[in-house]
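Supplied in structure tokens, the structure appears directly below.
A single protein chain has been omitted; all remaining protein chains appear in their positions.
We call the chains A, B and C, going by the order they appear; numbering starts again at 1 in every chain.
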Amino acid sequence: MSETPHVRVAIVGVSGYTGAELLRLLHDHPYAEVTKLCAHSTAGRSVAEVLPSFRGLIDGTIDAFDASAVAEVADVAFTALPHGASAGAVRALRDKGVIVFDLSADFRLKDLDTYTEWYGDHQAPGLFGAGVYGLVELSRDKLRAADLVAVPGCYPTATVAALAPLLNEGLVDPNSLIVDAKSGVSGAGRKASLHTHLPEAAGGIRAYKAGGMHRHTPEIVQALSSFAREPLRLTFTPHLVPMTRGILVTAYADLASSEVDAQRCHAAAEAFYEGSPSIHVLPAGTHPDTLWVKGSNRLHLAYAVDARARRVVAQASIDNLLKGAAGQAVQAFNVRFGYPEGTSLMSPGAWP
Amino acid sequence: MSETPHVRVAIVGVSGYTGAELLRLLHDHPYAEVTKLCAHSTAGRSVAEVLPSFRGLIDGTIDAFDASAVAEVADVAFTALPHGASAGAVRALRDKGVIVFDLSADFRLKDLDTYTEWYGDHQAPGLFGAGVYGLVELSRDKLRAADLVAVPGCYPTATVAALAPLLNEGLVDPNSLIVDAKSGVSGAGRKASLHTHLPEAAGGIRAYKAGGMHRHTPEIVQALSSFAREPLRLTFTPHLVPMTRGILVTAYADLASSEVDAQRCHAAAEAFYEGSPSIHVLPAGTHPDTLWVKGSNRLHLAYAVDARARRVVAQASIDNLLKGAAGQAVQAFNVRFGYPEGTSLMSPGAWP
Amino acid sequence: MSETPHVRVAIVGVSGYTGAELLRLLHDHPYAEVTKLCAHSTAGRSVAEVLPSFRGLIDGTIDAFDASAVAEVADVAFTALPHGASAGAVRALRDKGVIVFDLSADFRLKDLDTYTEWYGDHQAPGLFGAGVYGLVELSRDKLRAADLVAVPGCYPTATVAALAPLLNEGLVDPNSLIVDAKSGVSGAGRKASLHTHLPEAAGGIRAYKAGGMHRHTPEIVQALSSFAREPLRLTFTPHLVPMTRGILVTAYADLASSEVDAQRCHAAAEAFYEGSPSIHVLPAGTHPDTLWVKGSNRLHLAYAVDARARRVVAQASIDNLLKGAAGQAVQAFNVRFGYPEGTSLMSPGAWP
Partner (left out) sequence: MSETPHVRVAIVGVSGYTGAELLRLLHDHPYAEVTKLCAHSTAGRSVAEVLPSFRGLIDGTIDAFDASAVAEVADVAFTALPHGASAGAVRALRDKGVIVFDLSADFRLKDLDTYTEWYGDHQAPGLFGAGVYGLVELSRDKLRAADLVAVPGCYPTATVAALAPLLNEGLVDPNSLIVDAKSGVSGAGRKASLHTHLPEAAGGIRAYKAGGMHRHTPEIVQALSSFAREPLRLTFTPHLVPMTRGILVTAYADLASSEVDAQRCHAAAEAFYEGSPSIHVLPAGTHPDTLWVKGSNRLHLAYAVDARARRVVAQASIDNLLKGAAGQAVQAFNVRFGYPEGTSLMSPGAWP
């Protein structure tokens, strides 16, 4: 074990929820050494004050971001910054030779016009397209040589994981995809608003950006399109659920033929994810519960078939901050550096 | 006002959540006099002990159910009993001439074979088919002469309200219906189980009976079929959400033509529910939140169109215990007896 | 009934949680007519947009506050404004002859130095001391002639209600008072912050302003002192609980003698609150649950005695927005104008 080279890592944007999870996973990681913590609004404050769960464990202070200072002490940076703002930081880090795992949307899309349409002008167009999309189970080979990893969005991770095996085997009609997603409130980040104010968020559920207006739509379509032989017709609707963590995706598709049943879908997923330590296909009749994956990097899948209506109901659950963000980033890091894919990621969450 | 005849009412099954809401609404009702409260497991106990929110307001005791005793003091009974058990009680009450508003599923379906397939043997087959389906906005005329009202299920109420206007005007393809529903835990009734145990229910979301296995499916199909010119193909998936009250239905359908937009759907619903005091169609871009209807008999609707995928996303929110159960029953009662439809039902809930 | 004169009322600060509850109660009130709604940040917007639970019920728009405009259409104003800001508005209204029920802290204290110490400079010192403290059960006589009512704080209401009967009969030692209070998050108002951001508020409980630093401390001491023959020694600690509504006060006091038992405390409270429609003393062994009073103006009390330690444990639960704010204001309004004290206030909340 002592022969494995350690990698020095920085976390940029550590004071948000994703940053905190990156810190937790990387602090425990046997081959990573956390050497730098950066954030904007909390710069100068101690980790214990900003992230009280680390009190007594991490004594340091959070620094303002400076690419040169990061490059001096770190080989790798995990950037957990807002969309738009991230691109500039990533470019600065790449210019200094730092390998970057970027958790924003800035390097996920392949088409610049699509990016501009959904996110506005890109802040580092010269680097656009340079990122390897880091949905690990779909891109292990590419990740091994990646110097810029675009860590997928939380909704795309769960959605693509659920539907890719079905499209890949031609079990469903690409023209018929409906994705109804439910997310805990931590997905909105560590930014207070009335939408997330406990009295207005704890007692109800609601959709948002209904009508295909959510920015993860093009990312989902892009990732799934490579598995379909024809253009997708996909509607994606996210919902805000009164809980802190978790995403449940319930995806619907018409069966490609009357021979397809739940067992066939299950088998397709089992085969697709064979050897993937983070994905589990649950037994028939089981419904993934986000509680079961909370605090872990796991993704639970299950398939039910509505025989009357000849549709499949694909269900996927993740912790949005882990397999949907920080966990997936560390998983990609493990693949990139040749560590066992589940390093620092195999613990179940604290249940319940 | 003093000329309006009062009606004497009994509540059978008062100790559950729906029973408690019936009691609240009918106690405040200016033309109803609550004369009898019955329940099985809590018979002999005081209302204040079983339903602590009524302490100081209602001094009586809960009786065991006896149809003759009910008929002696009541003209009308609201039965909030489990499916299967309700039919026998309803028959006994009807035999004594009591007008019944039944909140179980026992008299909702029109086809006995379908009932048997989903619920098992019917306990009062002679009365099967005698109920008027009480989704008030769809059946006001029939309700005026009804002596047995089958109060709709919570999921069907929200689903049918959302989709009926679209099917009625031929705006959507009946072959393409997906209903993704989310319910608070009170929908499971006042019966403890691990599924509803706070530690296992408060921190996650999950589907149940995925694959078209939920008993409300045939009820939804039956109610919507009358608005469609061809057989429906509909998939219904309920989910359990970590909150006490509320149902949000997110329903998806392919647009019948490229001319249909959100405004057209909105207008269809506005027209369909004109003069209905309990249903509000929200402005474009608004997403119904179950919090906004909690504690009230209101139903909020909104329509978004996914122009890329040519689908409508219909959203409906209700309080499952009110417009989804007790409120709708009282609304039907008002129509039956010629009172203003919103009597005792117009207050907004206590928000937030 | 038609002989009872109606009173025209305005609500100033309607867009917060207390304002919304005032609107709900007064809209339903048979002798009040709501003629004006004011707020600062939401001026110009429709009620339905700002308070979605009123959609379809109240069509108006919210106005900016102007005392003259209020005085033109209203006899009475309920002011639900922040401490400090309220005094000026109240003075302007009083100058125009409007009777005011003020829900801020600006007129609750009797000693100006104490006010200044805890709240800073008073904005209407000429009016300081003119308010009648509106804890209804303690001040009915004074309220009948009041033109400025200082509606009590939420914590003082529950605390004083629990302890006053015991101090009044000399059952406990005034030197030994500990008040441990637990509040839902709506007590923090409709103002987003990280403290109330669902991810950081829903999964934990914590004290705040421990060490006697909360501003309700002098109000509690002032109100209870009139029942004690010696100065109080009282420690008050509030906690933030992961729920929207409700306050539970658990108060501790040494028994004045070994003869005092739970039954004696219970009897003292029963006698003290005889004829009070909003207060219920629960049977021995029952523990008040804030759920049971949620959405209602009720206050539940219970007393347990720790015989080993010779202490009483007094428990009181209220809905902080109702008996702790809007409900109590309307209750005081009823007393002021000679309406039955429980008018518009007797409904139980929607439970659960």
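What we mean here is this: a residue touches a chain if its C-beta (ideal position, glycine included) is under 8 Å from a C-beta of that chain, and two chains touch if they have at least 3 such contacts.
In this text the structure is predicted, and so the values were computed from the model without any measurement.
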*Candidate in contact with the missing chain, chosen from B:V12, B:A71, B:V149 or B:A201*: B:A201
_Among A:R24, A:H83, A:R108 or A:H122, which one touches the chain that has been omitted from the display?_
A:R24
_Among A:R206, A:H239, A:H300 or A:R336, which one touches the chain that has been omitted from the display?_
A:H300
*asked:* One chain isn't shown here. Among C:D95, C:D121 or C:D306, which residue touches it?
replied: C:D306
*Residues in chain B touching the chain absent from view*: 17, 184-186, 190-194, 196-203, 242-245
_Counting contacts across the full complex, list the positions on chain C that touch the omitted chain._
176, 178, 180, 182, 199-200, 202-208, 210-213, 217, 233-235, 237, 239, 241-246, 248, 250, 252, 262, 287-292, 294, 302, 304-311, 313, 315, 317, 352
*asked:* To test your reading of the contact rule: which positions on chain A touch the chain that is missing from view?
replied: 17, 20-21, 24, 28, 51-57, 186, 244-245, 277, 280, 282, 289, 292-296, 298, 300, 319, 321-322, 346-352
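As a convention for this text, only the chains that are shown with their structure count from here on.
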*Select the chain at the greatest separation from chain C, using centres from the mean of Cα atoms.*
A
*Going by C-alpha centres, which chain is most central here?*
B
*Roughly how many whole angstrom separate the Cα centroids of chain B and chain C?*
36
*Could you grab the centroid distance between chain A and chain C? Build each centroid from C-alpha atoms only and quote it in angstrom.*
46
*What whole-Å value do you get for the distance between chain A and chain B if each is reduced to the mean of its CA atoms?*
39
_Show the residues in chain C shared as contacts by 2 or more other chains, in ascending order._
17, 186, 244-245
